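A single protein chain has been omitted from the complex, and every remaining protein chain is retained in its original position.
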Amino acid sequence: MDTGTAAAAGFLGMCMSLRRALGCLAALFVAAPLAWADANHYVNVLVGERAAGMAGAYVAVSDDASGMFYNPAGISFARETSLSASMNAYRLVRDEYDGRVLGGQGWERTSSSLLPNYFGLTHPLGAGVLGFSYAVPDSVSTDQDQVFESLPASIPGVKVDRHRINFNEQDTLYLFGPSYGVELGPRLSVGLTLYAQRRTTEFILSQLVELSDGRFQLSSRYLDVDEWGIRPMVGFMVAPTDRIALGVSVAHAWVLHSDARSQVTLKPHDTNDVFEEVLDADDRRRYPYEVRFGVAVFPSQNWLISADAMYDSATRDPAFGDRRVTWNGAIGLEYYWSPSWAVRAGMFSDRANTPEVRNGGTDQMEHVDRYGASLSLTRFRRGASLTFGVIYARGKGEAQLVGGATDIQDVTETSITAFLAASYRN
Amino acid sequence: MRGGLLVAVTLLASVWSSGVIAGPVDCRRRACAQVMDAPTAEDVAVEVRVGREAVGRILRRHPLVDDPDLQRYVNLVGQSLALAAPRGELVFRFAVIEAPGVNAYSTPGGYVVVTREALGVMRDEAELAGVLAHEIGHVVAGHVAKDLRLAGRSRGLWASLIRLVGGGGSAGEVGLREATDTVMERLFNRGYRVEEELDADRFAVTLTSAAGYEAEGLGRFLERVAETRGTASPTHPPTTKRLGWLRDLIKEYGSGGHGHRGSGRFSRNVHVSP
Partner (left out) sequence: MFKNAGLVALGVMGLGLVAWAGGQQYVQSRKVNLWVAPRFGTQVVGRLERGVAVEVMEENGRWARVRAARVEGWVPRMVLGPRAPAERPAEPVEGAGSWAPDARRRASAVVGAGATRGVRSSGVRERLNSADAPDYRAVEEWERQSAEPDEVEAFQRELQEGRAE
């Protein structure tokens, strides 16, 4: 029995030491902790009753309680009422990896989460509008239980009879805090949102490998990351003409405190000793500067067209992986065919912030560019509205699931989100 | 990408440097507002109550013209317009007041007054109808009534905060007088926003046409006022601008070139020297 504990070995060190410990066996999915899905994208879950239907093209609209997330300057237009909004979304994500994973067998994993992903409240105060909101723009919840049989192994003359994987992952990003928006003139508004940011990640991976000669390997890994920070956002809204609005918002998250703990238990195939390792790390994840530009056209009270461009700067992050400059776009449409009913639709991109997967490299992060569409239907009553919508996104890309290997897998990712949202005027 | 940024920055800069141009339409207003913002019976009761209080204050300073026939005539013109006006839950009332200047006012709840001097400038009933319909428009759209609801809500927040902190139950009360102050402030100092005036003119064009009047009456009246007395109205947009949009509205509604002026009936009933 050998127990090694190394404090503050660094997050990256954690991942590498696990890989060394697992040695050269079938060693599937060791890389998985480096590639939890949605740190690789910046759009993920669309937030807001109107905004989600319009594929998130909302920076130049932003004039209701969900505006605090997109552009706090917009809430200054909600002066005549106080508003509250809430949203619940059910999201289903499926990743399919092609047959080059192991011995010609493909791999598929699904994640589903049902969560309240937005709550916001605005109220006129002084010259402007004050608000508070809570948003969950990124959440993944994966449960995986899979058995592979008759796989090749790296030991000559031996096969892997069974390889059982139990995988459970929860990764959620929470934002909450106040906003204030104020009109500086008839054509210019400014606003500020001061979010507190919390990210929690929990990850359990158990693998059992049974070899054809009767030996077996058992490994179990637990990872827990708790991250706290702040994410201020400044927004501006300008109306160059009567029916056009331009919006811009800039946000950046700073992690103030991060606490990661990894526990690995391993019984290798060639010994009956059990190795245990507990590592702590306090590396702080680095987030990019996010700049959103938007233009919205209001041709009549029945129509609205909005388009956004989103820029995320590159980050150098030795612990959690470098991210490159990412551009995304969204376009959305809103149509009221009667004062009681509205339909919204939109298209968006959600491109990977990871570098392209290169041939010959190892342990590279997954790179999948996603593209999606949204559609929602809203019913209005006095003082309230109720919206049901769906968002579909799909992307193809490449991944390296097997740690230390140069194999590259093709990935197809599909996601469907159904959401139910409501807003109230008091 | 850099190009896009440059364009955005240039646009922002040009908008900033071009300064403030009056007159944005309320383009953010969505069709659902008709349903979501519909006033409750309670809102209407408050609106009428405060409007009555405000018009009472106006009458204290500017009494009704003591001419029952004239009052009856103006009221009939107003009532025939009000037939087609939405918000049938309100009782509209029309009267002539003794006040200096060419003007007309409406308070929430449906009280519409026009000054005797304004009547003196008018030449026919279509012009009178245009002015009254414009004022009905402000009432129907609830331009001032919205202030009341807003004031109630804003103070409601403070009231609840104060109560939360432990203040007395009456700490956040808003008096009827304060609400009336809000209305008076809006009518006589702040005035309507440009998009609200456009709203009311749009309404006037439809309402006068629906009642059988020539839709051009309001424009004719405004033009004459501008010619004879200048355009110095602190609470209304420039006349040239209004005349322009009135012409556009008449074209938009297809209500140009027909309807009646009612000039005979007007001159039989109105004997006011300008």
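First chain written, first letter: the chains are A and B, and each begins at residue 1.
One rule holds in what follows: a contact is a pair of C-beta atoms (placed from the backbone, for glycine too) under 8 Å apart; a residue touches a chain by one contact, two chains touch by 3 or more.
Quantities reported herein were computed from a predicted structural model and do not represent experimental measurements.
The chain that is not drawn here is touched, among residues A:Trp303, A:Trp341, A:Tyr371 or A:Tyr424, by A:Trp341.
Taking the whole complex into account, chain B touches the unshown chain at residues 34-35, 38, 41-50, 52-57, 59-61, 63-64, 68, 71-72, 75-77, 79-80, 82-91, 93, 95, 109, 125, 148-149, 151-153, 155-156, 170, 173-177, 179-180, 203, 206, 209-213, 215, 252-255, 257-266. Residues of chain A in touch with the missing chain: 92, 94, 110, 337-341, 343, 375-377, 382, 388, 390, 392, 414, 416, 418.
Assume only the chains that are shown with their structure count from here on.
Those residues of chain B that touch chain A in the complex are listed here as 1, 4-5, 8, 11-12, 14-16, 20-25, 27-38, 40, 146, 149-150, 153-154, 157. Residues of chain A touching chain B in their complex: 63, 77, 79-82, 123-125, 185-188, 236, 238-240, 242-243, 245-246, 248, 293, 298, 301-302, 304, 309, 311, 327, 334, 336, 338-340, 342, 378, 380-385, 425-426.
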